[in-house]
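Quick one: structure below, then a few questions.
Note that one protein chain is taken out, while the other chains of the complex remain in position.
What follows is subunit A.
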């Protein structure tokens, strides 16, 4: 059955989930705690019936059950026991302001750290021992003055306001600051650490950052000093007030003392703040870590500068190198360009020369071919026409065609062959549309 509260839905099964028979055992339940069920109520009776059903328990079972069970009652023995100073036992309760309430209850080593529970238990312990009826039973006189001291100490320590007032002036909990000489090396952290541990009790803000050690980080140390320079203290000085007369007669006197007390409290508070500030100043002044952090910071700065300079140098060098390289590449390129140019000029010239030579060969061939007049003797007009036509052909041919034509004509002496070659060439040129058919009279 679902309860009144609306339940949230179960999650969708992830796609990747698989298990044999759709069940996976993954872990085991944590170790149980053996506890006592109170043998009370109808549900317990059912439990007892189930547990005892057809079973006998061995003596061993019985002993074990008692031994393993988690205890819920406090063990009152021990813990708070401290020898009682015989002088303290003779105290007069009337002088309660001068009494060390913690010592009276046997809580000297706990002081402001004693819990309310400890105070109550210490009180009870002392009452059991010092109640006047106990003393009377032991044949002592019915002197209840120390018993009254116990009651007063308890009254103050169980009242949070009064306890703070007493803790404010509890010199026994103070730890004196070490001298410069004492607080050297490792002892610095121990001695000053204890001072701040003790002062920390007055802080409204808890927990209070502690001094740490030579492994503390710069942040920790800075946090520590910042905290202590802004310390917010609850310390008050009412406890040292002068008693205000209780009777109604001396009203002026009463007011006067009240005013005096108020001023004294304020003054003490100011002095206490100054005291703490000096304490922190002194500790800071001889804190090696601060020096070290400064040196480290300095070194860090130098290191940074070195690095920066090295980097600049490296960059300059790199730039110079890059420039050099660029120049080198440019020179190489220029040289190559020049060579190429020369090369191509040479080639052009060679081609030109070749073309000239070829032209000469072609012209010579026209002569060798008897100016295309067969076996007849060529007339000057015929010669002129043939030479003009040959020049027209040459003008239409590019270097390669010249070379090809030259190749064909080379060594040819037969007049008909020569004419045939020229005619073919003309025909090719006519086909290529460079001449009109019959344009060259001598070769038609």
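The rule is short, and it goes like this: a contact is a pair of C-beta atoms (placed from the backbone, for glycine too) under 8 Å apart; a residue touches a chain by one contact, two chains touch by 3 or more; residues count from 1.
Definition applied: contacts and distances are computed from a predicted model.
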item	value
Which of "Ribosome-associated complex subunit SSZ1", "Transcription factor TFIIE, alpha subunit", "E2 ubiquitin-conjugating enzyme" or "Cytoplasmic tRNA 2-thiolation protein 1" matches, in UniProt, the chain that is not displayed	"Ribosome-associated complex subunit SSZ1"
Contact partner of the left-out chain, one of A:52, A:197 or A:275	A:52
Touching residue (missing chain; options A:65, A:172 or A:310)	A:65
Omitted-chain contact residue, chosen from A:26, A:285 or A:381	A:26
Hidden partner interface residues of subunit A, rising order	1-3, 7-14, 17, 19, 21-45, 47-48, 51-52, 57, 61-62, 65-66, 68-69, 72-74, 116-117, 120, 123-124, 127-128, 131, 133-134, 137, 154, 158-160
